[in-house]
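The full complex has more chains than appear here; those shown keep their coordinates.
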């Protein structure tokens, strides 16, 4: 920790800060400039508590943490990339992963058609929500357990892995029965009761970045799951909220590169929510492959205009097929880079 | 709904849109400009589904809803201000409401001292978290049920109403046993599982605005609670997340005036989280009274420097006392305005 003291603080006030730091078990290093005193605190202890206590002292101008607040998810803890295995596929490995399917499970025919369609184009996972977080209480809230059963059926027919959302700590166990990957929506990224519960299952978890969450907070939420016992966490950039309204969200694509520096966890991109507009999905998907995401999760619907949700951002089957063909050479370049990195490392 | 059609759309494409609108039970009004066709849809039906279906049609440029997406919480549904009664106090009535207390319940002595202190200065409610949403899994997570019991004890000793946070749908019932008002934190404003559960209790609910939630989304979350059966909802502005880092959050104080136009629900201000800095709390509190909030919820701690969380934004008891005295004439002006409004109405 680095603590800067206000100008014109008295010696007694400075000493009080030093004592407080020592109380928390840290060693004090004082740097006295001509104008200002800055104090370094070295050692191990309860950083947050110490920081908050110092910040509450009126003579303290600012107290800043130097070390990262997360541990298990950091590159410093584990240098080589984590591979999260689900339904026989490694996410974070040598294969670019494609998850695709409708926003919501709507009925048997729709989900089976979706599953066969995306499988034929080379997807490894079927996405589809049985529990739907909707801004309005009057909108379709999902088929719940019935939807989960239909996803299971789709898996039996196609062999696709299943990724689906869980919205409450109460439902983790039930959803884990049906899903290969538990998806946590952006609005639940800091639902700490849910995160703790996810630590108790061994099912892989895909954590979507919150609309106004920093990269650091995303890592802290992942740390929750890992610290509570489940190391199988996948991160997902899906756009953040900014002042721009031309797109549904603003894709912070650089976050993928930043995360690849900071963490060993796999990182996916959701170009559908990031843009909210079908026509932009293929271009952003290319960018996602190029910047080094481990995979994409894309909304695809057999009949977007009849979709019960998110039709405007869903690709039709032919559009998805065209995109998969277009992505192929980019995925080849991606693979070559992965192999090269593996050789270098 | 207003639907604008892309330039150069064919007659057949335009007709397809009109048919789709009619399928959803709306009447079609077509406005044909020289360049562009715009279509109005009038009537009642499933607006969201219709909008999403239209937006998924490639010939549609934009589909916009005209009517508000919320109903029960709107001024159009109920013109006069709702009074939410808790522990004998009306929130949204003729009395300015002060809720105060520490961020977390830490131990018996701390919470009792807090309670007696804030009661002596005229607060009607004691705040204090037994379940704490913390960014880091390594930080103090709250005393849970033990904390709730201490709040109860504080109430018995002081008569203060109790407001405390609930973080999971699983805990609603338990917390409702101890609290007069259930507080929903900013990070849970769109925890829809929790909102639905809150609809089942009759305990008043204070809904804090999410860090990146629009005013409309705040109202939609309130609508969830009301539509699921609980009309006793209080809103709270507590700052939103922006690029500015001089304060912990950016207080969108105008939101209070906007909400007073749009909804009949009471609106509180939390100047502690909005600023994150003790020295700014009194000034922002004055502004909150002046703009017409129904009350304040303020962090106060008997010893901020020893607080287990949020010490930097907590007032000490003497500071809280000074602020209450300073606010007095502003509250008098506030009351005069309320009386005047009541007479005019």
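Residue numbering begins at 1 within each chain, and the chains themselves are lettered A and B in the order written.
The criterion applied here is as follows: contacts are C-beta pairs under 8 Å (C-beta built on N, C-alpha and C of every residue); 3 or more make two chains touch, one makes a residue touch a chain.
Every value quoted in this text rests on a predicted model; they were computed, and no experiment measured them.
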Copy count of the single sequence across the entire complex, 2 present: 4
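Everything below uses one rule, namely that only the chains that are shown with their structure count from here on.
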If I superpose the C-alpha trace of chain A onto chain B, what rotation angle comes out, expressed in steps of 5 degrees from 0 to 180? 180
Between chain A and chain B, what is the gap in Å from one C-alpha centre to the other? 27
Over in the complex, which chain B residues touch chain A? Could you list them? 20, 48-49, 52-53, 55-57, 69-70, 133-141, 167-171, 187-188, 190-196, 210-212, 217, 220, 223-224, 227-228, 241, 278, 304-312, 314
